[in-house]
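The structure is given below, and queries will be raised subsequently.
The complex appears here without one of its protein chains, the remainder shown in place.
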Amino acid sequence: MPEAYSLGEIAAFLGAELRGDATLRISGLNTLQDAGAGQLAFLANEKYSSQLRSSKASAVILAAKHLNSQTGAGRDVDSTLYQGAVLILDNPYLGYARVSQWFDRAPKAVPGIHPSAVIADSASLGEAVAIGANVVVEADAVIGAGSYLGAGAYIGARSKVGENARISANVTIYHDVVLGQGVTVHSGSVIGADGFGFAPDGTGNWLKIYQIGGVQIGDNVEVGACTTIDRGALGDTRIGNGVIVDNHVQIAHNVVIGDNCALAAYSGLAGSATMGNNCILAGDACVVGHVTICDNVQITARGLVTKSITEPGSYSSGMPLMKTREWRKNAVRMSQLDAMAKRLKNVELIEEQAKDSGNEQG
Amino acid sequence: MPEAYSLGEIAAFLGAELRGDATLRISGLNTLQDAGAGQLAFLANEKYSSQLRSSKASAVILAAKHLNSQTGAGRDVDSTLYQGAVLILDNPYLGYARVSQWFDRAPKAVPGIHPSAVIADSASLGEAVAIGANVVVEADAVIGAGSYLGAGAYIGARSKVGENARISANVTIYHDVVLGQGVTVHSGSVIGADGFGFAPDGTGNWLKIYQIGGVQIGDNVEVGACTTIDRGALGDTRIGNGVIVDNHVQIAHNVVIGDNCALAAYSGLAGSATMGNNCILAGDACVVGHVTICDNVQITARGLVTKSITEPGSYSSGMPLMKTREWRKNAVRMSQLDAMAKRLKNVELIEEQAKDSGNEQG
Partner (left out) sequence: MPEAYSLGEIAAFLGAELRGDATLRISGLNTLQDAGAGQLAFLANEKYSSQLRSSKASAVILAAKHLNSQTGAGRDVDSTLYQGAVLILDNPYLGYARVSQWFDRAPKAVPGIHPSAVIADSASLGEAVAIGANVVVEADAVIGAGSYLGAGAYIGARSKVGENARISANVTIYHDVVLGQGVTVHSGSVIGADGFGFAPDGTGNWLKIYQIGGVQIGDNVEVGACTTIDRGALGDTRIGNGVIVDNHVQIAHNVVIGDNCALAAYSGLAGSATMGNNCILAGDACVVGHVTICDNVQITARGLVTKSITEPGSYSSGMPLMKTREWRKNAVRMSQLDAMAKRLKNVELIEEQAKDSGNEQG
């Protein structure tokens, strides 16, 4: 179970102003709604401020503006009844994020190599690596100091895992893949499988194009579960620093992704697509091959990028949800849209003529 | 190979009325079209009734109404030529489903622990568990009686697998995950990986929010292959009883799913989405974060739920398939829809004025 910390320790770590008992023991984090005695909650979103009143949290991280409402000076008069301790921060959500690691329940990796692990003689292991059962590390691979390889993980020949990585159970990393420092990869993900490259051979068959590039991933990248990052056909697939990638993401061969991008579940980039820095692909937002997206672009859920984007901002596509019986009637019209547009133009022309004719008559 | 059973045994098990030879040996199940001698077929869908005539099945499960047609009294006169034995049931499809287990070809799990399995001393194993090669069970995990863990499966610390579970090869279950009784999880699936939680740190970087919740899955849940169910950020991700989940499904952190829901391939729910009982997400139907769906809702294939749904029923979105050259012409109009709607309004106003003017003149 997680240890407990004093509220004073937490306040000091966060640089928060504490109003309340600094010796209070905090054994967990939770939402305002679900927190109980001994737990710390936070108010990050205005719309939950009414929950302050009923929260059973022993302490809450909040912004000064909410504190005002606590004292009755603000508009959130309903919340004046919260009686617990408070930690005052400009950005309560960031405070919660920062302290969350203290309460992480994941078992700490214990340095050592499980006797069932199969490590090639030519592989190089840094200090204090923690290598689980049935891990396989192939020839000339390099595992950085402090890194953890979960049970059944596979690291291919000549691949490099930087320091303080966390490679979960049953991850597969092919040969000639380079991960930076502090990279996390969740279970079931596959990095460095062949890109989808085949040439029609002129007789109706597909001829495999061997994928001779690798994968380069920067520092502090997190990759979710069941995600695939393919090796390059020629040259490397490249992901910058600080990129966060969710589950079931597809990053095809020779994709290039800048720093600090976020890719939500089912999002993907097809071959040789390029995305700048600080971009966000929401869930199932996909990018076709060979297009370029500039910095600071957001694609909303299920958006499909079929052309390059040169201007920062938010882009969308797709049809809103309707009751199925309404949708049937509207969807059939989508096949008639071009015809409708032409008919509308025609109607406008007739009116225009009628008007002209009226003017002539008048 | 599957064993053979007498038609009488099968009729008794299903509670079906048998017309034919009870000693007939049935060695397999198949469709009307493909069944051969010694095989049992079923007629569950009216549109296949004409196949009765040509079916080589030795016996068929059907409803009394089809039997009438067998005797020439019904409208399906063409099917009168079927000469085999029949099992009469109100719901032939359910009968087929019930007897299907008798003909399952999956090897029976043999209780025992493979010598290559790595089981923590503090783990607790129920009676008659069957643990395959290279399985890893971490500290304080609990495996219920009669459960099967396929080769290479990983069970994290303190996780609990209920009785009579079937966890296939290369499944990964992280720490602090609880599965109920009779749960099946197919290969490649990952339960309990970190939810996709990061806070912008104010300097352009993403700060990881440690995911300190767990996962709670009810009884008789089936999870397909390469599916992910993330652990909660705070509190647990929760799935009710009797839920069926296909391949490549994404269930994000703190999602709550009621009982007896069905989630087809590629369907998913983003963070903190809530879905009631008896809901169906068809293939690729996705739900954005923080929305709530009431009981008895169906989302058709590729529907995207962006707002809460409070009324039971079927909902859809999306554009029908067209020939690409037609689609190009129609799709471009979608960017002009708002303008078209305004032009239509304008045309109507002009006509209205013309009519008023005509009335005035008249």
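As written, the chains take the letters A and B, and residue 1 is the first residue of each chain.
Assume a residue touches a chain if its C-beta (ideal position, glycine included) is under 8 Å from a C-beta of that chain, and two chains touch if they have at least 3 such contacts.
None of the values given here were measured: they were computed from a predicted structure.
S.K.: Sort through B:4, B:262 or B:294 and give me the one touching the missing partner chain.
M.R.: From the options B:4, B:262 or B:294, the contact with the absent chain belongs to B:262.
S.K.: Out of A:91, A:296 or A:317, which touches the unshown chain?
M.R.: Considering all chains, including the one not shown, the answer is A:317.
S.K.: Any idea which of A:83, A:205 or A:310 touches the chain not displayed?
M.R.: Once the missing chain is taken into account, the touching residue is A:205.
S.K.: What does the interface between subunit A and the hidden chain look like in terms of residue numbers?
M.R.: Residues in contact with the chain left out: 116, 118, 134, 136, 138-139, 152, 154, 156-157, 170, 172, 174-176, 188-190, 193-194, 196-202, 204-212, 214, 226-228, 230, 234-235, 248, 250, 252, 266, 268, 270, 286, 288, 298-300, 303-307, 313-320, 322, 326, 329-330, 332-334, 336-337, 340, 343-344, 347, 350-351, 354.
S.K.: Which subunit B residues touch the hidden chain?
M.R.: For subunit B, the residues touching the absent chain are 2, 28-31, 34, 91, 93-94, 96-98, 100-101, 103-107, 114, 116, 132-134, 150-152, 168-170, 184, 186-188, 220, 222, 224-226, 242, 244, 246-248, 260, 262, 264-266, 278, 283-284, 301-302, 318-325, 327-328, 331-332, 334-338, 340-341, 344, 347-348, 351, 354-355.
The definition used in the following text is that only the chains that are shown with their structure count from here on.
S.K.: Rounded to the nearest whole Å, what is the centre-to-centre distance of subunit A and subunit B, using the mean of the C-alpha atoms as each centre?
M.R.: 26
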